[in-house]
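What follows is a single structure, written as structure tokens, with notes after it.
A single protein chain has been omitted; all remaining protein chains appear in their positions.
Per-chain numbering from 1; labels A, B and C assigned in written order.
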């Protein structure tokens, strides 16, 4: 049967009653559900289910049912992942020339890296060539051809872990833009103490390592009682990096399409002879003035502050000043991730 | 961020955690929610929102958020709507030659009509030309080109109510394949006593009128207390037809993609001089043998019983034998639909 | 924060935006979602999660997340399960005196059995004493104290399979009111050829066996290609009973709170010397007149037809006349359930 008549005045009320929806678990027992306007692409690669959809948050890449990044706030995720480490490196007196990206198939991480005037080489290793193709085609705003045709950029379709174990190259900044360590997932090795130890050997002096670190929502009750049932990996990654690096600085940014605050952790070595590593961390987190960061942005970024939507001196403080609730949550977490004792996120 | 690693062994578990979904209200407080694989088409016509999707039930036409018919069981809906009335007409001694279809944009109602060897003319009036185009393109199995290129078939894109009021033509069978009478909807006039009175004048002797009639789930508690809160239109259509026709026979078929049992009502005049109209109804509902129907199918349908997926002699009994619960529900409903006192379905 | 002000005129619109919900899978990829008004009871027994809730369908017993029966249509389920077999037994010349119920914890199956004037003994074996207590307390309308205090009724809290294997007793009617055979479930043995063979030895001459049989929605596409992926158990139970009994008669009833049509199958031996078992089945399914059933109801049921909400002569035809689509589905299913080769429902 079909409708027969004039334009339905109650069409919006009707639309409200139905829905095409995208629903995603953000924690066991908590889901984000949003209107789904279009399914632009759906297929399986050798490695995962790949969907490109248009939702409440605009165009969105979804792999294996997890939002990877969305049009409305991908800038916030990718700027948060890239710029603090790049500028930290610059602040150390070494404007970064070489960057390794593990994962990063959307190309937006590379896009942000390539904004830095000092960059000479950016190599990205992602195992799923199909994701890259799909992003170039459907999510060109994320970087696309502009990134892949940049002469400073080298794309390797392959296993990031294997590539890192085999390379002799070293980098100023290493950026891990990979999926969370889930039980079923293959990326688990890239979150272990063993990998971080190796990554440190692939960093130049004054080099900086950074990884996305899953949800940073301060939900303390989830942590009461049992690490087993804790489903975030923010604490474990923080602890594991601390077994390897002198300075480890967790930070976070609100990414609405991820369902709340998202965690990142950067790690680097203290200057030779430094005795107060905590002070080094603190001076980075809370510089004497927000101008320190604003000036670095102006120096390093092609086009200056106008090119960035999220990051500047004040945002830096917002990102690095974790709330007491989140700090307590990290403090109370003692889990360390090793090859033999991985910690799985939900 | 994107996945980096080997084929995810837990991909199905992950898929289970997420979902692209289609959710539809079937009653106030009751919804059907199903996996949504693809959105094949989405647009608005002059009259309504039109979506073609692929769900649990296969390809599905959705207008203004309501499932119109789906690949898995459209045959059940369209055979139920068409064949009983056509065969009733044949049984009366007049194998039907002319049929009017109000609505029917998917073309599947016409497809079933055209299976009848006796058909010489089938005119279909649907207001939304875009629905027809979309169905021809995306739902060719419903009928498509095969129907529209049939010389016996005439398509009128226009207002079915207006067309019927203006035509001088009369028909052996009139089939109303239109949306439920919802408050916002324009089809409300096609469910009134006034329209039925006029339709009777457009029927040939021995002619049969049939209309889809909304949900026929026997949910008696919804009916306790107040007609106001009753959201089905099965009872009101039944009552309204009874104010006009001698014989009114409600029947139902299970249509899973509609969320349960679906109602249809056929109506016709008793033979001249007939004094026991209830007996006429009963003899039609429960023929002496299922062979009566099976033989009619064999005579009337090009290709015979093999061409039908739902309807035969035994199915006829299943359809016309309403449960006591449903009969009670109809019996207790006293609402009649007139131009001035329409009854709105949910 | 809390509201501060006058009665909110848009409260219903607001309510519509939120929801307490009960969502249940009815098939892989299809869910029923309904408003949840109250959670009356929630706990775990030794065997399963037990919830009593109030939803769109009224008060409802839910075990392990599956609706067992609901206030609005439990009468339809329990009358369908009980009366056809009881009356078949009566029609054979033996008004049933003794009945065994496997499962049946809600007590409503026993309630329907005890309506039959001829009943002298009804023994019910359900493993979960807590379900029975909960039903007595929260679902008294289902039977409750009235059933358990009836002198003809004996309650055994124990394993129905074990009890049947050990008893020397025989019965006029055996009614299996147990959960569907799901992979995780323990009831699987009660759906095997081996159990049916034993059950036959526990039936008196002219005895009738009946079991609930899961969904009977005619969804043929689910069956295309692979029995493996078929998630209904209606066909397998039908086939399995046919390896044991002379006459096997599947029937179905629309149970909205179960999400559509529900299957039942009754089985019995043909009269000694009978050569046309199909005819015996047919004569039962489609009696010469609906009066046959109506008269049996009047004779057998204390209080007569007024006491029943679903079952009578016309409903009998509705239930036993399966649509062609459903008959084809059963015909194409060849699976048989044995101890070594069980078939799991979703």
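What we mean here is this: a contact is a pair of C-beta atoms (placed from the backbone, for glycine too) under 8 Å apart; a residue touches a chain by one contact, two chains touch by 3 or more.
Please read these numbers as outputs of a predicted model, since none were measured by experiment.
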Neighbouring displayed chains - absent chain, whole complex: A, C
Which residue of C:71, C:85, C:98 or C:212 touches the chain not shown here: C:212
Hidden partner chain, touching residue among C:66, C:202, C:242 or C:277: C:66
Full-complex contact with the absent chain, from A:23, A:242 or A:335: A:23
Footprint left on chain C by the chain that the document does not show: 1-11, 13-15, 17-25, 36-39, 42, 46-49, 51, 53, 61-66, 68-69, 77, 102-106, 125-128, 131, 159-160, 177-179, 182-187, 190, 212
Touch residues of chain A, complete complex, unshown partner: 23, 27, 29-35, 55-58, 71-73, 75-76, 217-221, 253-254, 256, 259-261, 286, 290, 308-312, 314-315, 317-319, 321-325, 327-328
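The working rule: only the chains that are shown with their structure count from here on.
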Contact-linked chain groups that survive once chain B is dropped from view: A | C
Chain whose mean Cα position lies farthest from chain C: A
Whole-Å separation of chain centres (CA-atom averages), chain A against chain C: 53
Numbers and ranges of chain C residues touching at least 2 other chains: none
